[in-house]
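Only a part of the assembly is drawn; its chains keep their places, and the rest are absent.
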């Protein structure tokens, strides 16, 4: 899998500055996952956010246009992802997808969780038996319209 | 997509008894998503859990063997799911998969979130602008071993 | 491509009664495309709508549960549809997908047209050089959330 040149420039500058996504998130007043999604060309920044980010990373204004234009989204190359970390989320859907669908529809009726009006957070839960990754997704429920 | 006969019998009995997955979860002392995953042949019950479930649903003991045997998992038929509710989770990975990978590895180092030593919960967050679905996933972090 | 038994029963009864989807739509106070989507197991009826439909078609109550339960959606069998009428819509996206994306984002910013809070209508436009099919889709614009 290869990423666009802008992604590579942003990641390199971040590494050289010794910043984490969380550091940059605090600076921009945004969550670290959203910041990372901007680095990977999956989100659109406002002019002000783009300026702040580029100044922080010591990068020139030539990346601004890319950061502020709605991108073609969907960054995973193979149809079924092969990276083990990402595949696990695909597997979760294979195993728990139908159960989740039923539970969501039992609570909300026929509709879906929006993936657009949507946030996602990642936290570390310390645990003596081994730390745990906590991923919290939260999206607006959209009921099917009748007409 | 068609489900095994046992899934259909369990869902039908649950509907006739007017029970939700949450109701059954309280009875078994287990989460509602896990209970639903048992209905869909994606989890294994203990003998005691299977007995309680079948009694509650008024079903015969002939389903016990299926409920207590480790199943072949992975219930989604097309390689890329077409049901809109389930597809949204696939899309989330397309859009936020690489960003999440980077954030998780920034916090934990090289490794993955387990999809086995793992829990998933679904909650309704009431919101005047439209209720929201909250999905919380929590899995043990597994660092890559060197040898 | 084969359809569920319920779809076949509904279509057969409709044919025997000599009703069009438009006729049934008027009866239920709903659009003809939505009615057809209910026949194909892609929508969920209310109790009242299901009762009215089954009475109209002279069908028994045993179909009511299917009509009122949120279905697993996505009815096209091959990954890329082979029926010429349906394939044309896939081709339209191949040819006009990116142009539409750009025009929509020029007008609305980064986001999508909802396929859930969404309606679709089909009309016949008479034309001396050959009648035309008019398909009007209308979905809520959902802007990407930042967090």
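Per-chain residue numbering starts at 1, and chain names A, B and C are given in the order in which the chains are listed.
Everything below uses one rule, namely that a contact is a pair of C-beta atoms (placed from the backbone, for glycine too) under 8 Å apart; a residue touches a chain by one contact, two chains touch by 3 or more.
Note that the structure is predicted; figures quoted are calculated from it, not measured.
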| item | value |
| --- | --- |
| Total copies in the full complex, given that 3 are placed here | 10 |
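Assume only the chains that are shown with their structure count from here on.
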| item | value |
| --- | --- |
| Distance between the centres, which are taken as Cα means, of subunit C and subunit A, whole angstrom | 32 |
| Separation of mean Cα positions, subunit B and subunit A [Å, integer] | 23 |
| Per-residue overlap in subunit B, given as positions that touch at least 2 other chains | 79-81, 83-84 |
| Interface residues, subunit C side, partner subunit B - complex | 65, 72-74, 76, 79, 115-116 |
| Complex interface listing, subunit C residues touching subunit A | 30-31, 34, 43-44, 70, 72, 98, 101, 105, 109-112, 114, 116-119, 121, 142-147 |
| Residues of subunit A defined as touching subunit B within the complex | 3, 20-22, 32-37, 39-40, 42, 73-76, 79-81, 83-86, 88-108, 111-115, 118, 120, 122, 124-125, 127, 129-142 |
